[in-house]
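Shown next, in structure tokens, is the structure this report addresses.
Complex shown without one protein chain; remaining protein chains in place.
Labels run A and B following the written order; every chain starts at residue 1.
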Amino acid sequence: MASDVRLKEQLPRLTDRIVASYTPDDGINHLGHCPLPSYEAIVEILLDIKDVLYPGYRRKIGLHAGNIVYHVGSIIDSLHDKLTTQIARALRHEDRVRNNHNDCESETDYEAKGQAMAIELLERIPDLRMTLATDVQAAYDGDPACQTTDEVVFCYPGIEAITVYRIAHELVRLSVPFIPRMMTEWAHKQTGIDIHPGATIGKYFFIDHGTGVVIGETCEIGAHVKLYQGVTLGALSFKTDDDGSLIRGQKRHPTIEDNVVVYANATILGGKTVIGRDSVIGSSVWVTKSVSPRTTVLLEKPELKVRGAAGEPPQVEAGSYQI
Amino acid sequence: MASDVRLKEQLPRLTDRIVASYTPDDGINHLGHCPLPSYEAIVEILLDIKDVLYPGYRRKIGLHAGNIVYHVGSIIDSLHDKLTTQIARALRHEDRVRNNHNDCESETDYEAKGQAMAIELLERIPDLRMTLATDVQAAYDGDPACQTTDEVVFCYPGIEAITVYRIAHELVRLSVPFIPRMMTEWAHKQTGIDIHPGATIGKYFFIDHGTGVVIGETCEIGAHVKLYQGVTLGALSFKTDDDGSLIRGQKRHPTIEDNVVVYANATILGGKTVIGRDSVIGSSVWVTKSVSPRTTVLLEKPELKVRGAAGEPPQVEAGSYQI
Partner (left out) sequence: MASDVRLKEQLPRLTDRIVASYTPDDGINHLGHCPLPSYEAIVEILLDIKDVLYPGYRRKIGLHAGNIVYHVGSIIDSLHDKLTTQIARALRHEDRVRNNHNDCESETDYEAKGQAMAIELLERIPDLRMTLATDVQAAYDGDPACQTTDEVVFCYPGIEAITVYRIAHELVRLSVPFIPRMMTEWAHKQTGIDIHPGATIGKYFFIDHGTGVVIGETCEIGAHVKLYQGVTLGALSFKTDDDGSLIRGQKRHPTIEDNVVVYANATILGGKTVIGRDSVIGSSVWVTKSVSPRTTVLLEKPELKVRGAAGEPPQVEAGSYQI
């Protein structure tokens, strides 16, 4: 029992059929173009940066005052080269798309531009560390199941997602195209938390559990904000007078002021929606209007249909149904 | 301070205890049976097929008209062999389960059957590309944060999940057992999007963000349908006259007609539920009855309990609470 050689002889013809389907306007091939940024290289860059942000946790053990300069120096040198190459590719790709040409040649020295942006990103690492230290502290302060800040750095998916977001957001601020989304989509894959790199988020930010969280591109989030799993900060994409056409580039996502807590699976929608400072949005609440400061919004006693076995007494605990 | 050798001498006895727990009817060992399909091989097959579907994006850079035939021909040759082996394993496993025997020998030449199915799948790649190009276009058209179709192919989790689903669904149509579920569960792990390979889904399908989406086995989805994160298209598993027994193999999941949009965290349940064409199902809506065409279903002003700080005025923005 073996495979049929005659069938296998179809493969060259089949290959030709497949290659014939690669047409310039099929929209899903990238043949004959300048290379896009490499996915693998971007992941390596993120792992390298994380190693510098949080030294001694994961990749390399036994780091101490006597050897840390060599370790960091070596990573920074390598990061400089990788970032320069990948940012140059992203810039050249954007040039091609914007100017609708297929040529890898250009008047612009994208390697030089990429290098300047790479170094600028690296220069921001000490500030990034200060901000991320506030996020780690917020996680420790906000989760009664947490024992040490080491645990937060080591295995909290919220910190993983926020770390990658903060790196990617710096690249957005430096006007690096394409790569920020690659970074946050990698974090989304790792954590189930989808933060658009264009969002702005203050210090002491904590996301607990996190699976299913979506934070849209034009969100503005203050300091000391805490979100739980399944929270959507999204767009009101349809309106009463909706004509079906997409509006790009305006504020479509909500503003969350300082010290707000949003519990699991709550949904807050709309670019004009502002959740005022010190407010609490309860679990599963759905909000599309602004809420003033120091307000608690909860689900009212839900309308439930409760049905017991035949002949049995009422079933839900006595007392008002509220949290 | 070292480990205790005497304790380590327990290990052979412990090994014997563990091995003694491997009984033919424990239900969780696969000893002495023909090999199942290899998880690693199935993942390699998916990566190979994706490389042929979307050439030049990820694995290999510098592809162009002059070298693409060699690149594709080499992948197709290798795919032929891997698919033949894995499909033969899946068919032999199904034979064993259906006929309740433990023998790897069989009258049937499963390699020959596997090869025919492998080649049939590969023959469908050009058609798959045409369908997937519509999905990529739908993502670009449907997301205001999206800059280029390259971005969609490169890093949209929805496209990742739909691509794997469409490959797996072709295998379902070819009656290949076991492997389709392995494929879509791998995509589920990558993206948080769980599409059963038995569902049928039309062209121009887009899932944005996607974490938590579940699409059941007997769903029928038309063309130009858009789903957001957390949408469940599921079964009504319990009824008023529920007797607790499972019903297998009948339509348990809803039908979604053309041009329907379902917003985040909406839940649509039941095999008789039909969402008519051009309808919109709002965020967090829960639907278990059919909806006629061109209908918008939204949450009514939610019953919320709003509580301000002592002595402060009412808190939610004036005006009707609606989207």
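Just so we're on the same page, contacts are C-beta pairs under 8 Å (C-beta built on N, C-alpha and C of every residue); 3 or more make two chains touch, one makes a residue touch a chain.
Note that the structure is predicted; figures quoted are calculated from it, not measured.
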Absent-chain contact - pick from A:P35, A:G192, A:P254 or A:G276: A:G192
Candidate in contact with the missing chain, chosen from A:R13, A:H101 or A:R129: A:R129
Omitted-chain contact residue, chosen from A:Y22, A:Y54, A:F178 or A:Y204: A:Y54
Positions on chain A where the hidden chain makes contact: 52-58, 61-65, 68-69, 72-73, 76-77, 80, 84, 109-112, 115-116, 119, 122-123, 125-126, 129-130, 132-133, 136-137, 141-142, 144-145, 147-151, 153-157, 190-192, 209, 211-212, 228-230, 261, 263-265, 280, 282-284, 296, 299, 302-309, 312-313, 315-317, 319, 321-323
Residues of chain B in contact with the chain not shown: 1-4, 7-8, 10-12, 14-22, 26-33, 35-36, 38-39, 93, 97, 177-178, 181-182, 185-186, 188-189, 192, 194, 196, 198, 211-212, 214, 216-217, 230, 232, 234-239, 246-249, 252, 265, 267, 269-270, 276, 284-286, 288-292, 294-303, 322
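Keep this in mind: only the chains that are shown with their structure count from here on.
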Separation of chain A from chain B, taking each centre as the mean of its C-alpha atoms, in whole Å: 22
